[in-house]
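Of the protein chains in this complex, one is absent; all others appear in place.
For reference, chains read A, B, C, D and E in written order, and residue numbers begin at 1 within each chain.
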Amino acid sequence: MRIQIINPNNSLEMTASIRNSAILVASKETEIIAVCPALDQSVASIEGHYDEAVATVALLKLLQQGCDEDVDGHIIACFGDPGLHAARELVHAPVIGIAEAAFHVATLVATKFTIITTLSRTKIIAEHLLHQYGFAHKCARIRCIDLPVLSLEYDENHCYQIMRQQCLDAKRLDGIGAIVLGCGGMSKMAQQLSDEISLPVIDGVTAAVKLIEGLSGLGMKTSKWGDYDYPRLK
Amino acid sequence: MRIQIINPNNSLEMTASIRNSAILVASKETEIIAVCPALDQSVASIEGHYDEAVATVALLKLLQQGCDEDVDGHIIACFGDPGLHAARELVHAPVIGIAEAAFHVATLVATKFTIITTLSRTKIIAEHLLHQYGFAHKCARIRCIDLPVLSLEYDENHCYQIMRQQCLDAKRLDGIGAIVLGCGGMSKMAQQLSDEISLPVIDGVTAAVKLIEGLSGLGMKTSKWGDYDYPRLK
Amino acid sequence: MRIQIINPNNSLEMTASIRNSAILVASKETEIIAVCPALDQSVASIEGHYDEAVATVALLKLLQQGCDEDVDGHIIACFGDPGLHAARELVHAPVIGIAEAAFHVATLVATKFTIITTLSRTKIIAEHLLHQYGFAHKCARIRCIDLPVLSLEYDENHCYQIMRQQCLDAKRLDGIGAIVLGCGGMSKMAQQLSDEISLPVIDGVTAAVKLIEGLSGLGMKTSKWGDYDYPRLK
Amino acid sequence: MRIQIINPNNSLEMTASIRNSAILVASKETEIIAVCPALDQSVASIEGHYDEAVATVALLKLLQQGCDEDVDGHIIACFGDPGLHAARELVHAPVIGIAEAAFHVATLVATKFTIITTLSRTKIIAEHLLHQYGFAHKCARIRCIDLPVLSLEYDENHCYQIMRQQCLDAKRLDGIGAIVLGCGGMSKMAQQLSDEISLPVIDGVTAAVKLIEGLSGLGMKTSKWGDYDYPRLK
Amino acid sequence: MRIQIINPNNSLEMTASIRNSAILVASKETEIIAVCPALDQSVASIEGHYDEAVATVALLKLLQQGCDEDVDGHIIACFGDPGLHAARELVHAPVIGIAEAAFHVATLVATKFTIITTLSRTKIIAEHLLHQYGFAHKCARIRCIDLPVLSLEYDENHCYQIMRQQCLDAKRLDGIGAIVLGCGGMSKMAQQLSDEISLPVIDGVTAAVKLIEGLSGLGMKTSKWGDYDYPRLK
Partner (left out) sequence: MRIQIINPNNSLEMTASIRNSAILVASKETEIIAVCPALDQSVASIEGHYDEAVATVALLKLLQQGCDEDVDGHIIACFGDPGLHAARELVHAPVIGIAEAAFHVATLVATKFTIITTLSRTKIIAEHLLHQYGFAHKCARIRCIDLPVLSLEYDENHCYQIMRQQCLDAKRLDGIGAIVLGCGGMSKMAQQLSDEISLPVIDGVTAAVKLIEGLSGLGMKTSKWGDYDYPRLK
């Protein structure tokens, strides 16, 4: 099977890092196709609602391309799950956002989780998702490292140290059993953090890969009856 | 003061009808500037999440233009309030969506309301908004006329009859005190429906005009502290 | 148009200060009629449920007088919105409480707000309102200055300093974009606080004036169908 | 021990009928003191928020008298629990409303209940209580007989037949295990309904008597720390 | 009347202490029958979901014995209310868990309460109960003494001092009016704590005794219509 992972920002480094994470967990039979928009089609990083809105259109174009190439599933690799409902209208194959993927997995291994994300201003996006999906009471706290998304690429070591400290604080103070990483760019740190902290640290990218593989194994596609029917022709 | 009303679909008829509704309630001092995207920039009507995503980018460009022209407030004239949070990041002047405007006004004159909207598949958009805004328990029911948005333009009389019947049913059966019209294109019917049904029938376009005028009179602008700060430069 | 503002406690100073605030934002066409009960008809300040119950009867008498004088709208100028539903039964013109007015306005300019009120024991009243209206998840925190309501009149400077500090703390710590003032007597401080703190500081008195003007401009009155029908004659 | 039951409307018939119900379940050691306001102090029946507001002041005066006479507990015998929080401020002895009493008892014997009340317009009062108390998800439905409160006195047989039918419908259709009677005037019908319908039919008056006796047996009084502290002297 | 109190762990000391508490508040007419499983039938203390599952089967056997002996009501004397719904299916007499009993009583005397329980890992059990019963918004905080359940027996004085401090902290910091003791083994400390702290301190064992007596006085039994019908024979 082939899974298209769309990083909706246009950072090639982050796209590569997301691809690497995905390949590490994908089944042998699964081909990972990681894409991102051209430089003039989206934003360098998604750090608010405006960035999301701009990136969503680029994302949907890439999604349509993936659909035309007949991939078996799509992943939206940005923690705000931008364009998720629109994407499910556009294609029949399953579509999963990395925020929802991480939330689903977290609730299967722990009663509560803490999210560690980048900038404080993006907390509201995670809160809206938790509320809409129904996981608000499972999330004990959203912690921020207060560094821009792209610092995860150009200042990786510094970010890691801050995240490690936040994970330790979460483990000690938040009454949680798992940690959810709140950015696609953090994917590469999940395994090391989990090992050092001795706690399940859940990265939505890898979580989404396994969920898509699972849906595919069930023959389960996005329902085209009702709310997720194809966009109406005018 | 000048209020920019953005109809995010590209129907000139609907834009004109929205402008007319707005002018009828606007203060003498208020200038209404109603705009919609060019034909190649958006969709003919917004009837799902995909349509919303596409229209939002066009909407945000028009919003930026309005901001450059120094308008005093912006209205997003589509019942899904597409791009609302993004718009509030982009500009400092107040921004109001017509769904939220209608909900706010309805809760000031009745304990519960019914929404009457177009297609069943758009119910989920209204439900997500009610849930996010906190008005879910005030909405007794969402009724659909199951006709496309644009039929409000080309088949107005037929639509009106169906809406009138839905209003009567809502009044009799839903235990409500007010009706909210669930589409910008229904704006023109609000007064006649209200008169015939003897119930407050709330149109979000006119509601938003008065709310924006009110915010302006309070000197109240979108908070740029925290979640609605300007989009970050990369 | 004429708006009746009822301060349900019998403090003439507070009534005068509320009138002043209202006049500052009212349209030129709007006449503000601020009233309060006679000394033997209500309490000096409303600082709990018992005070509310006593004041409500006095308030409803004044409301009926306003109705007899054919005012175009009524404002209940106490942050617990005492008697709001009763008032909407009694008259046809729109009635707005200053708590709900402030909440509505706050959610139009920020994703979250903090309330700053007087005594800790009144927090429960605000919490019940937030819960009933649907705004609980928009309120990050309720802060108290722990001074009696009337100290806002006789010890204004001291109160202001404490409130200013609470505002600064809220801005720094609460993750909010706006502040709601939790007492009619704080109305006079809103502008200065907003200027000093550089944050929207929302006073329900002025918010209610503009909302009533807006409802009036829409021709929107309290629905007399169903829950807000006139009290039944026995 | 002595329990004061306050019927906040001024119907002597209803007060007598409430007293009778209470006496039937009270312990031998318990003296029931049932009172209602004088004719010029309250309303003949409570069928809306306005009636509640007026009756509450009369109720609080009677409550204070009961307190002066050193009763051991107070019951507010109107299904809207008018003035409940105010009453708890005013006195130290426990105070229970018949709506909350019925809800508490119902959830101890069934997973869900249906309320049967008088007029449709009073449903909103019950809904607000369910929401505030936390029992909304336990109430499957609120059914109305659409007859005025006082018809329970002057047209008892007719009312009984309609209530019996509503009970049967609730048992068959609502997926419930118990029925809550939504008016103090229905108290006298509880036993017969329960016998005929073969379902727990819960009357708040008797429920409140046993709850007050229970609190008394525990030495439990209204907490005067915090929210229910005595009203502040001005 | 006869009330069967089942301590589902097999500690004879705790069972005796629970019996003592119950007897202190029971009516003269009430006989208290306190039982616990044999040593090989349950666990020494219930400190998690696994312990609950094991203890529940032993509890249900004892419940059936009580039913065979025709007791008038049953109390499940473990703060997680293990097997509550199963027990209500099995017998007709009323069954009350001590957690729900304490919550019900607490909400009748205070607007909010804090729970003080033993180990942090049992918080999730209380949270699930609060959520299911509808009392989540009434519980300000769950505090833990982080000592095993049985230390309440063998190290009573040390436990008491820690609990006393937690009570004082709760009174000062949590904005509450009452404290709920989160373990059957704490029952014996309720009165002393309440006296020393000057706050209602609610123990579920005694609360349940009075609630069962109350239900019995009302002739109210578990509804056998619907969800709590007897287990189906296969």
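Everything below uses one rule, namely that contacts are C-beta pairs under 8 Å (C-beta built on N, C-alpha and C of every residue); 3 or more make two chains touch, one makes a residue touch a chain.
Since the model is a prediction, treat every value here as computed from it, not as a measurement.
> Which listed residue, A:110, A:129 or A:181, touches the chain dropped from view?
A:110
> Touch as defined at the start, partner being the missing chain; which of A:12, A:39 or A:220 qualifies?
Selected residue, touching the omitted chain: A:220.
> Touching the absent chain in the whole complex: find that residue among B:19, B:123, B:171 or B:221.
Of all options in B:19, B:123, B:171 or B:221, contact with the hidden chain holds for B:123.
> Taking the full complex into account, what residues of subunit A touch the chain not shown?
Where subunit A meets the chain not shown: residues 25, 27, 85, 94, 96, 100, 104-105, 107-112, 133-138, 171, 175-178, 198-200, 202, 206-207, 210-211, 213-215, 217-218, 220-223, 225-228.
> So which bits of subunit B touch the chain we can't see?
120, 123-124, 131
> At which residues does subunit D meet the chain that is not included here?
Touch with the absent chain occurs at residues 111-112, 137, 175.
What we mean here is this: only the chains that are shown with their structure count from here on.
> Consider the two chain pairs A-B and D-E; indicate the one with the greater count of contacting C-beta pairs.
Counting C-beta pairs in contact, D-E comes out ahead.
> Can you check how far apart subunit C and subunit E are, centre to centre, with Cα atoms defining each centre and the answer in Å?
Computed value for the inter-centroid distance: 43 Å.
> Centroid from C-alpha atoms only, then distance subunit C to subunit D, rounded to Å. What do you get?
31
> Of all residues in subunit E, which are in touch with two or more distinct other chains?
111-112, 137, 175
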